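Shown here: the complex without one of its protein chains, the others still in place.
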Amino acid sequence: MYNKRTKVSYFLTALLLLAVFLSACTNKANEGSNPKGEASPSSGNAGGPSGKPDTSKKVELVWYLLGDPHPDTEKVVAEWNKMLEKELNTTVKLNFTSWNDWQTKYNLLLTSGEKIDMIFASTWADYYKFASQGAFMPLDELLPVYAPETWSKVPKQDWVEATVKGKIYAVPATYPEYTPDGLVYREDWRKELGLPEITDLDSLEAYLDGVKKAKPDVTPINGKAWNEAYTLFKAYHGYEQIGGDSGVVVARSYDTPRDIIAYPFTDEFEAWVKRMKTWADKGFWTSDSLSSQKEAGDAIRTGNGAVYWRNAPGAGGFIVGLKETNPEIEMGYFPFTRFHHYAMPTLSVNNAMAIPKSAANPERSLMVLDKLRNDPKHYDLMTYGIEGTHYSIAEDGKSIVPPASAKNNKDWKKYDIASWGWRIESNSREKQASGWEGFDKLLEEFKSISKPNIFAPVLLDYKPVKSQQAAVNQVFQQYGQPLMMGLVPDVDKALEVFRKQLKAAGVDDIVEYVKTEANKHFDEKGIN
Amino acid sequence: MKIKTEKSTVAFNAIGYTIITLLTLACLLPFLLIVSGSFTAETEIIAEGFKLIPDQISLDAYKAVFSNPAQIVNAYKVTIGLTVVGTLAGLFLTSMAGYVLSRKHFKYRNGLSFFIYFTTLFSGGLIPWYILIVKYLGWKDSYLALLIPSMIGAWNIILMKNFMKSIPDSITESAKIDGAGDFTIYWKLVLPLSTPGLATIGLFLALSYWNDWFLANLFITSENKYPLQFLLYRILASAAVLKTNVAGNLSPDFKPPAETLKMATAVVVTGPIVFLYPFVQRYFVKGLTIGAVKG
Partner (left out) sequence: MRHFWLELRKNKVLFLMILPTLLFFAVFAYFPMVGVYYAFTSYSFEGGLFGSEFIGLKNFEFLFESGVLWNLTKNTILYNLAFIFIGNILQLICAIFLSELPGKWFKKTTQSVMFLPFFVSFVLVGAFVFNLFSVNNGVVNTMLEQLGLPPYDFYLHTAPWKYIIVFFQVWKGLGYGTVIYLAAIMSISDEYHEAAKIDGANIFQRVRYIVLPMLVPTFILLILLALGGILKGQFDLFYQIIGNNGMLFESTDIIDTYVYRSLAVNFDIGMGTAAGLYQSVFGFILVVTVNAIIRKTREDYALF
């Protein structure tokens, strides 16, 4: 009894200490934010008499980009700040998340309410989720006033794609791209072995088989083969995921967006996993593939692999890079769009800039972005670095080449930061897919079969079914992946277990949820 | 005194040498593989995996690590500074707390021990902690964010308390009778008697400062404040990201750093223990403590 009392009194003291500390802290925090508050949204809103926004107050903005700075970024930003200070009475402190654990950090930056005036945003960085949960500031009213040029120049459709629950939460980059999945493969081996050209699944299988049989030291997909197998699976069946990664719940095809199913319960799936079992048994990939950290692309470089999953621009980068290190290798590319003959452009918000809710100076930030996007002087500096040091303009007056000073300097490194958020095609001085010569033809092909991306903008936050979603994702990894890689000893049994576990995890609830939300969205947009 | 060693001692030594040698080999071999891996050509590692003796020696990984020597030197400075300051301050606070909790006449020692231990069980997670440091304390991009949070650890305090408990009460009691205050007893008597414990906790503190990249990862945005481990992790992380879906957005001119880089960074980081450890070992000499005071 006595002992208990000492403990209680002890905790009371601790609480007291805590309270004292907290009050001290909050006072400090309040003091800190007051002076800034004066310059914040409401008061800065009014334009000057000439209709131009008021920039009489000097402001320092904090911007965040993904990835890491270039060694010279500090110098480049200093140059930029000189320009900004003159033109907008503003300076920017440019911070980077670094690639180290960037998702966690990105999440923290937004959740903690840290003062940030602009941050990179993207569908693959959960733009829709963050926007719908209120992490970003709505820009509809600010854009026409503070970023008029951007407001008028960005295509309507791009703004639509950036719209969440009726509001625009990000300024998308203006850089149309197609990034369909596909496979790069050793074309020289195909020719050498007289294998058929890869046009469909059967010829792909024949290719893999031919390579495996003729070259015992080669594992066709050598390393982690999950991406190869999974993207192939989805593309071959024409399954479309809805609203980002929707796991096993898909629209059965592009033409039937409302036919939403959980694919593991289809007959096609059964046939597919049986086929994959034969692929694994034939040694198209190794039995330890799911644990391997090795990229199949690295094995191509060393001559032990033949096939590697890449999206189209990525394939260009890979092939161009390989030409430099291994000129003897000839590569081909098979885009999965050829299974069903349509290609969807990436969403505009694949790369964008957004303003967190906590921003102190959203107006000024938009003004800076407007300059950055539309004034070539700003754009070139922040994208390609300092002219003469990091690049020179080529003879065509448009594209860039390494400057003369780079020739004798071994340490010279092309200026490169994650500038994707403000990329604009018309200002760009570099070609897509790193100038791979095969890309232009491919791009023509994609454009000719282009269909709008109707699936990605469906907004799903899974709130009502989040525990089911978590359980299903888990089941998919534990039972689905080995099955789809053909690694299980008994396919029928494993399939049964997988289906049973999915049911138990509540997959039907998710299908119901996705169906409801998707139909709502399709009704709204008039998609059938 | 017998000079001849007893039979039992011979047996003991034989068993001891065997076990220690085996365990040492188990620790050494993988490390040798890592060292040799760091000197192997990238393509060889990818094609054939680790080997004790590489076919072809390559310095590429080290060239990549030291591609910006000024930055590495600076990072070393930051890390050494943090390690020295953090270890000394941490050791002072930890030993004081450990001393207080080990005093048997101190009534609240159990309650306070519980207060401290409880923090190892429950945590509010990363986000509130981050908010505390960034918003309330304003330590974003400040060395304080690297220094303070890892200065005091519950485990270290409890271990310290345990080490100090073994100091006989008679020593402190007699000092007390002589009129020495609590702090004097701690400073003049208990600390000198606790050298093995201090060396151990000091080593642990130093290691945690030396190995920290987590705090820097969260809080540091200026490159000139990067500690060593974070700088190295950053190089590795950009290599890893280049291999994910995000890679489609990256300029392909950017060559991913080599697989061997992982190993080279491990070697670069481990180096200093070779210097630090023997220094710590000096305090693991038997009989140094009690005897010295009494004699």
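Of note:
Note that the chains are named A and B in the order they appear, and that numbering of residues resets to 1 at the start of each chain.
Simple rule for what comes next: a residue touches a chain if its C-beta (ideal position, glycine included) is under 8 Å from a C-beta of that chain, and two chains touch if they have at least 3 such contacts.
Just so it is clear, the model here is predicted, and its values are computed rather than measured.
Of B:V85, B:L132, B:A175 or B:L189, it is B:L132 that touches the chain left out of the display.
Here the missing chain is touched by one residue of A:T55, A:S203 or A:Q481, and it is A:Q481.
Where subunit A meets the omitted chain, the residues involved are 6, 9, 13-14, 17-18, 21-22, 103, 107, 110-111, 113, 129-130, 133-135, 219, 226, 245, 247, 286-288, 290-293, 357, 462-463, 466-471, 473-475, 477-482, 487-489, 504-506.
In the full complex, subunit B makes contact with the omitted chain through residues 6, 8-9, 12-13, 15-17, 19-21, 23-24, 26-28, 30-31, 33-34, 48-50, 93-94, 96-97, 99-101, 103, 106-108, 110-125, 127-129, 131-132, 148-149, 151-152, 154-155, 157-159, 162-163, 165-167, 181-183, 186, 194, 196-197, 199-200, 203-204, 207, 211, 236, 262-263, 266, 269-270, 273-274, 277-278, 281, 283-291.
Convention: only the chains that are shown with their structure count from here on.
Chain centres here are Cα averages; for subunit A and subunit B they lie 36 Å apart. Remark: subunit B residues 43, 46-47, 67-68, 71, 107-108, 110-112, 114-115, 126-127, 130-131, 134-138, 140, 213, 217-218, 221, 223, 230, 233-234, 236-238, 240-241, 243, 245-255, 259 touch subunit A in the complex. Within the complex formed with subunit B, the residues of subunit A that make contact are 3, 6-7, 10-11, 14, 25-26, 28-29, 32, 67-69, 71, 74, 95-96, 98-102, 104-105, 108, 111-114, 124, 179, 294-295, 298-299, 301-304, 310-311, 313-314, 316-318, 320-321, 351, 411, 414, 416, 418, 420, 430, 434.
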